Each structure stands twice: as structure tokens, then as C-alpha cells.
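Note that one protein chain of the assembly has been removed; the remaining protein chains are unaltered in position.
So, chain A:
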Amino acid sequence: MTFRNKTLSLALTAAASVALAAPALARDTIQIAGSSTVLPFASIVAEEFGNSFPQFRTPVVGSGGSGGGLRQFCQGVGPNTIDIANSSRPIRPNELANCKSNGVTEVIEVKFGYDGIVFASRSDSANYALEPRHVFLAGAAQVPQNGRMVRNPYTRWNQIDPSLPNQEILLVIPGSNHGTREVYEETVVHPGCHSFAEVKAMDSSARNNFCNAIRTDGRVVEVAGDYTETLARLDAQRNALGVFGLSFYDQNRDRLQVATMSGVTPSLETIASGEYPVSRPLFFYVKNQHVGVIPGLLEYSLYFMSEEVGGDGSPLEAAGLIPMPSNERRDVIRSVRARTIMQ
């Protein structure tokens, strides 16, 4: 057996040519990244879009969290940057400023529906009827007691309120990289926290810091991964109470039971009507400078907004999205068609 010089040099040349073939190729696939809450919805739309429009390729949907997606989105303009960022919260002013300073001056905001956040325990565990106040007292680092702030003394739920089950407190909440965490804080923890006169007396930044501080004795667990990780925590510990998206809970109803919040059971109806308090709008952001460059970008956005994809009885509703009322939908579609740029 002989190894020829020629073979070797041929292989080397081939390798080198692969390595150097790095032209900025024009891209014909829409590239999306961002919120893991939006990911299932965007993936379904992307797949149906690719199947319904033979002239466009199926968009590619990545995750990375709302913050991560928007950061990638704001990196610049060009085929190696993403076209759409999914977000489970509105874009922040500093993020938009960052976008603009990187040349992403034209951003279209598209709100496409609502999502509920639910508290759920294992189906063989106790059933909870929660108030925002209970959640705050269970998870806070310090709680007000007789006009003073003391270290959180509660170890069992029934110590907070006798109506709650006699179970160890173990709260599994999303990590701060998730948009869900912000909604959890704003719609559950803050209302609970602000119900105390001592807290109301604080100035606003001290109040925020006080309310957001979570106890560090291991009774609150932050999960940086997705809801499957939260579910795995519940599988391991019967006492745990986890925070989930409504759609995740919906697909695992056989293992989980949902807690009521202020007496309202979360469901598509109660969230759509606003009766269930813990919900939030979902968004995606489109880079207008890529419209017309990346084929199908505007068509995808309009398809996402169409009644048959995201309305009542649609595949997105089946996946757990709470559809927008039709007048709101009409306004959004109008603004997408007009390609209204965010200021």
C-alpha cells in the first residue's frame, strides 16, 4: 500500500477550498430566533407556511429567550443576521436604541396573541387555591411582620394561610433569562407584595428591589431551561409547585393539576376575557430592511396574523395560544401591511 503525494495534496487543496469558500451568500430562508414561549407557535406557523407556499422555503426557528433573540436581532443588517425576533414581552427602549445604533433602524412590531402563566402541582399532590399575596409570601426573601421586615419564616403553605394545603413550600420559577419571569413578577409577585402597607410606604426603586428579592434557603428554585425541566423537578419532588405556560400545562394535563389564582381557573376563555390575571401579550419583531431581500418575510408575517392560522379553532389555538379579538387583529394586520416602523 502506498500513499501518494498527489492524493495528499489533492485532499489538502480540497480542504483549503472548502475553508476559503466563504462568500456572503444570499439567503432565501427566513431566519427567526427568540423566546422559547413563542417557539412552538412560530414553529407551527413556519411549517404550515412552508407547506402552503410552494414558492417560499420553510423558515427556520431558533430559541434563546426573548432577550437573546432581540440581541441577535439587533446585531445588524445582512444575510448573516436574523430577520425576526420572537419575544414574550415588548421590546425595551434600550434594546431598540441598541438596534438603531447597529443600523437596524426599521423594526416592525407585531403582536399576535396572548399567553397565560399558570401555577401547577403534580396531580397526586395537593390542590392549591392561590392569591398573589400567598405567592409573594412563599417566595420572598423578607416579609413584613408587625411593621418590621423579617426573614421569611414560612416553611409550609398552611402557615401562610390555613386554607392552603399542609405542604412544604417549594416553588419552581423560571430563571431571569426568561420573559416569563418578568410577567410572573409583574402580575403575581408585585400585586401580592404591594398589598402590604409597609411596602406601599417605600419609594419605588426600593419597593421593586424588596418585592423581587427571592429567598435563598432552597425553597425557591430558579429554572434556566424550559418547562420540561420544571416538570422534571415536580416529578422528583411531590411537594413542588411549578410555574408553566398555559400551553405546556394543557398538553400535560394528565400529570399536572392547575392552581386557581384569586379564585379563577386559568383557561383559554378566562385568559381571553382578562378574568385570569396572569397573562401577557406575545410579539414578534420584523426587520423591515430585510423585507424584499429575504423572500417571503412580509408574507410570513401576514400569514401568522391570518384568522385561519391564529384565530379561533386554528392550529395555534390548539397549541395553546389565546387568540386576539378580531378588531385588535385587524389593526395589527393593517399596521403590518403598511409596514409601520417603531419610533
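Criterion: contacts are C-beta pairs under 8 Å (C-beta built on N, C-alpha and C of every residue); 3 or more make two chains touch, one makes a residue touch a chain; residues count from 1.
Following the convention adopted for this analysis, contacts and distances are computed from a predicted model.
*Asks:* Which of the following names does UniProt give to the chain that is not shown: "Methionine biosynthesis protein MetW", "Phosphate transport system permease protein PstA", "DNA ligase (ATP)" or "Aspartate carbamoyltransferase"?
*Replies:* "Phosphate transport system permease protein PstA"
*Asks:* Of the residues listed, A:Ser247, A:Ser279 or A:Ser301, which one is in contact with the missing chain?
*Replies:* A:Ser247
*Asks:* For the chain not shown, which residue from A:Ala33, A:Ile173 or A:Cys193 touches it across the whole complex?
*Replies:* Of the candidates A:Ala33, A:Ile173 or A:Cys193, A:Ala33 is in touch with the missing chain.
*Asks:* Which one touches the absent chain: A:Arg57, A:Lys111 or A:Arg219?
*Replies:* Within the whole complex, the residue contacting the unshown chain is A:Arg57.
*Asks:* Tell me which stretches of chain A touch the chain missing from the display.
*Replies:* Per the touch rule, chain A residues meeting the hidden chain are 1-5, 8, 11-12, 14-15, 18-19, 22, 24-25, 27, 29, 31-33, 36, 39-40, 43-44, 46-48, 50-55, 57-58, 60-63, 75, 78-80, 82, 123, 225-228, 231, 247-248, 251-255, 315.
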